[in-house]
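Take a look at the structure below.
Showing just some of the chains, left in place.
To keep things simple, chains are lettered A and B as they appear, and every chain counts its residues starting from 1.
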């Protein structure tokens, strides 16, 4: 388990959970395009496109739903 | 925790929860494009495009689902 990028969905704080959701969203991209050189080449194009950024934020929102539920909303 | 932008998902009212969902949606954008100058440059373009606005509203809806659940729907 030591090398797992996702050993657990449990985080200490909501903010840590949000960062985990960001990480999961990026891993969702990497499973389709594992070549990091390609990913770096694509980055400028889509990091300066408003609709791409909104789409990225949407994936984070979906993954954060999962992480927040796993953590019982840190209540 | 003092500097956390997301110390808790709990809010006093539904309207505060909606504002938190808006904030989370923007942070989802900022994790991909942290350069606020770029974000300001992109703003006019997408704030005047109906489909971009609908997409933004969709991300807020997803994040509000999470916040509302965390607050037990303020029942």
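In this text, a residue touches a chain if its C-beta (ideal position, glycine included) is under 8 Å from a C-beta of that chain, and two chains touch if they have at least 3 such contacts.
Since the structure is predicted, the reported quantities are computational estimates derived from the model, not experimental observations.
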With 2 of the identical chains in place, the whole complex in this file holds a copy count of 6
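Going forward, only the chains that are shown with their structure count from here on.
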Rotating chain A so its CA atoms sit on chain B gives an angle in degrees, to the nearest 5, of 60
Between the Cα centroids of chain A and chain B the separation in whole angstrom comes to 16
Chain B partner, complex, touching residues on chain A are 13-15, 18-19, 22, 47-51, 53-58, 60-62, 64-65, 68-69, 73-75
Within the complex, chain A is touched by chain B residues 1, 4-10, 24-29, 31-33, 38, 42-43, 45-46, 49, 51-52, 55-56, 58-59, 62-63, 65-66, 69-70
